[in-house]
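One structure coming up, written as structure tokens, with questions to follow.
Removed: one protein chain of the complex. Kept in place: all other protein chains.
Let's turn to subunit A:
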């Protein structure tokens, strides 16, 4: 790899880094606006037009607050906690393919530069590695605070994250079996036609993955590590200034990365229906290079639209569904999601042996039937109360 390529890569990394931070910043604004909309309020509307400068005001406020370290805390671990949380959040955006490729003509040859910071063949493994390190940030911070609420929050977070990580990993395996590659770009390219999007071939896997993504991001209904009604602030009770900001910011970056990950794994990434026709039309009318680049740009816009939809979905769920109880959370993770995802792998595998891709719909149909008849099958004494 020569220096020019490395420089271009560095530039792409810088741009994606900036976009990640920008989206995370404005997710806080979006979250408050969505919450306000769902609760019939106005939301932030003082700083700038429509309150658009609110995130910047918030960041400024965080910088000028006292950087407080409790006397009994382990000082360096206390500082390390939020740094680790932020570092793992920032590292994970690297392998997501944001678009097809930019085509540049140089000395008569065409160079295709993929719209992806780091194009490696183990993208999925990389994200898993980085995401599983994320729990250290919360664990270290909560333990170092030397506060009972923080410690409880940290232990809950660790327990919850590792439990849901198993189901997360297992639900992905079905996709890997169909694609035969760990590269995110290969997985995206596999979903070129609309009805081969993994959400149609892997409906159960998608639901499991989505649930686990919520749990991994510590978002409602799985936000037990920081649940205000029991634990004050959870693992960040003792934090202030930008250290607290890092924890909150890391959560929004994780949300963005999860949304991007879900879009590229299950919703075809930068693909959209009739994409090839649009690409051919553009290259036909505008020429090889300009047409290709514009087609790439449209794909990227579509990809971001999908990401924004999922970020909105995260918020929508947060302001709709109440929090789980801890035993319910653990039972859902261990006794429902893990067996289901193993079943999903087996059924997908059995189908793939005969080249049938849509076998997991069988499980979905069976589950829906079971759910609909569950009231009739229950013993009379334990039957669910009838709604009036």
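Basically, a residue touches a chain if its C-beta (ideal position, glycine included) is under 8 Å from a C-beta of that chain, and two chains touch if they have at least 3 such contacts; residues count from 1.
Convention: contacts and distances are computed from a predicted model.
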Query - Protein name (UniProt record) of the chain left out of view, among "NADH-quinone oxidoreductase subunit A", "Alpha-ketoacid dehydrogenase subunit beta", "Endonuclease NucS" or "Anti-sigma factor antagonist" - result: "NADH-quinone oxidoreductase subunit A"
Requested in this report: Would you indicate which residue among A:115, A:227 or A:338 is in contact with the undisplayed chain?
Outcome: A:338
Report task. Kindly state which of the options A:19, A:52 or A:166 is in contact with the chain not pictured. Result -> A:166
Report summary line: Answer key for A:31, A:58 or A:238 versus the chain not shown reads A:238
Query raised in the report: When the complex is taken as a whole, what residues of subunit A touch the one chain not shown?
Result: 1, 6, 9-10, 13-14, 17, 62-68, 70-73, 79, 83, 86-87, 90-91, 94, 114, 117-121, 125-126, 143, 145-152, 155, 158-159, 162-163, 165-166, 169-170, 173-174, 176-177, 180-183, 185-186, 189, 232, 237-238, 241-243, 245-246, 326-327, 330-331, 334-335, 338-339, 342, 345-346, 349-350, 352-353
